[in-house]
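What you see is the complex with one protein chain gone and the rest in place.
Residue numbering begins at 1 within each chain, and the chains themselves are lettered A and B in the order written.
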Amino acid sequence: MVYKQRLDGRKGDELRPMEAKTKVIPNAQGSASFKIGKTWAIAAVYGPREIYPKFLANPKRGILRCYYNMMPFSGSGERIRPGSNRRSQEIAMVMTKALEPVVDLSQYPNSVVDVFVELPQTDAGTRCAAISAAAMALADAGIPMKDLVSSVAVGMADDKIIADLTYKEEHIYEFNPESLNAVVSDIPLAMIHNTKELTLLQMDGEITKEDLLKALELGQKAIEKVYAVQVKALKENFIEESK
Amino acid sequence: MSEILIEERKIVVPGEVLAIGLDYVPGENTYREEDKIFSKVLGLAAVSGRVIKITPLAGPYMPKVGDKIIGRITDIAFSGWRVDTNTAYSAMLNVKDATTRFIKKEEDLSKILAIDDYIIVDIINVTSQRLIDVSMRELGLKKIQGGRIIEINSQKVPRVIGKKASMITLIKEKTGCEITVGQNGLIWILGSPEGEAAAERAIKMIEEKSHLSGLTEQVEAFLRGGR
Partner (left out) sequence: MITNTKTVKELVLQNKRLDMRTFTEYRQPIEIETNISWTAEGSAKVTIGKTVVMAGVKLSLEKPYNDTPDEGGIMINAELLPLSSSEYEPGPPGIKAVELARVTDRGIREAKAIDLKALCIEPGEKAWFVTVDIISINDAGNLFDVANLATLAALKAAKFPVVNQETGSIDYKQKTGRSLPLTKEPISVTVYKIKGKLLLDPTMEEEKSAEARLTVSIDKKGTISALQKGGEGTLTIAEVGTIIDLTHEKAEELRVVLERVVVS
């Protein structure tokens, strides 16, 4: 084991500092901002509203539709060309699937609820931050939900199971001189709070079954911390101000 | 043994456990799974006897028969008008429901109600697929002329009206405005420009602080000094 001390000094299960708030976009029915370390997601919810094109309408229930977009200046390298690409389309799809199990649109047939997530700056874990922000924005919009969804990535960097990887940890072989041959895996997760069921599970890299299960266990604990931040932010706007 | 985990007016998030045990009954915006009752929305808890319900702090308007709403004409058909209800669903206003007088077959409907006109209507029918019919035949239902229309979240409408219409009466008296509150969150204010602006700000203040106690006093203070 060579990656003993994390590059930013965190403990293995420690998340980066989080900051969340709701009602950040007045035009939207609901909105939220979620920051974890240097990754920042802003989510806005519009709807239930009429769906276009019409043929997408489902007469049994409303449709949840997520969008994910990195702002052109939000990547750590060159400017990103604006507009949709394969990556953003896939992430939007897995985001939708991560949130659908808790959202109840049965009372809104033929309508759509749109969730737009934008990232002004990123340092890995963007789809997780996007999902955490989106779940808050949906709750802020008053959309019926059976629970909240919280999301964070776990993974392995050079034999060490860690939570909430940074860009440098995802590329540890470049940044840690002792980890040149390191195997890395990055596992974004999302979980329903009460049932502990996974609604997002992806992985990049290589990992054994034993390590994967350990990582998922660590993930469950890490996700609790995200949940606490989401709940606090959702309630904060409604706490009686001291006069 | 049943246990209640929340108190009156406590803020809860979706998925929060409200009570354990079968002695409590899930009311509006809650659901039961096994022996637990959970919240389904972000809102304020309300317990009455054994029933636990949640008053949402935001959320879409659900059209209901008997509701008075404010709508906007978006299209004119042979038999009537299409009305935007500020929801995902538009409504139909049939010619026969538009006025009490007889409308001749060849009459130009746009002379009666034109596109972009705002109207105060009652909902008279809602289907499971949310097809909505509205009517203007009752007293006080009419085309809106003059003044301004503002929008608030429909969940805040009861708060703006107040107990026995106390809040809205207060705003009307202090600003000298006529105010019509649509259940869909659209509100028509008619008065002097200054009065309208003050009423608008008071209503926005209620929308923002609807969860707080002592709101009537705050609104009163604002309307006394804030202009």
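Note that a contact is a pair of C-beta atoms (placed from the backbone, for glycine too) under 8 Å apart; a residue touches a chain by one contact, two chains touch by 3 or more.
Note that the coordinates shown come from a computational prediction; the quantities given were computed from them, not determined experimentally.
Trainee: For the chain not shown, which residue from A:79, A:196 or A:221 touches it across the whole complex?
Mentor: A:79
Trainee: Of the residues A:44, A:172, A:191 or A:223, which one touches the chain left out of the display?
Mentor: Touches the omitted chain: A:44.
Trainee: Have a look at B:62, B:149 or B:170 and name the one touching the chain we're not showing.
Mentor: B:149
Trainee: Name, in rising order, the residues on subunit A that touch the hidden chain in the full complex.
Mentor: 25-28, 38, 40, 42-44, 46, 49, 67, 69, 71-79, 82-84, 114, 116-118, 120-123
Trainee: In the complete complex, which positions of subunit B touch the hidden chain?
Mentor: 146-151, 186, 193-194, 196-197, 200
The rule is short, and it goes like this: only the chains that are shown with their structure count from here on.
Trainee: Centroid from C-alpha atoms only, then distance subunit A to subunit B, rounded to Å. What do you get?
Mentor: The answer is 33 Å.
Trainee: Please name which positions on subunit B make contact with subunit A in the complex.
Mentor: These residues of subunit B touch subunit A: 11, 13-15, 17, 29, 31, 38, 40-44, 56-60, 62, 87-90, 128-130, 153, 155, 211-213.
Trainee: What residues on subunit A touch subunit B, complex-wise?
Mentor: Those in contact with subunit B are residues 29-30, 47-51, 59, 62, 102, 104, 107-112, 139-148, 192-194, 230-231, 234-235, 238-241.
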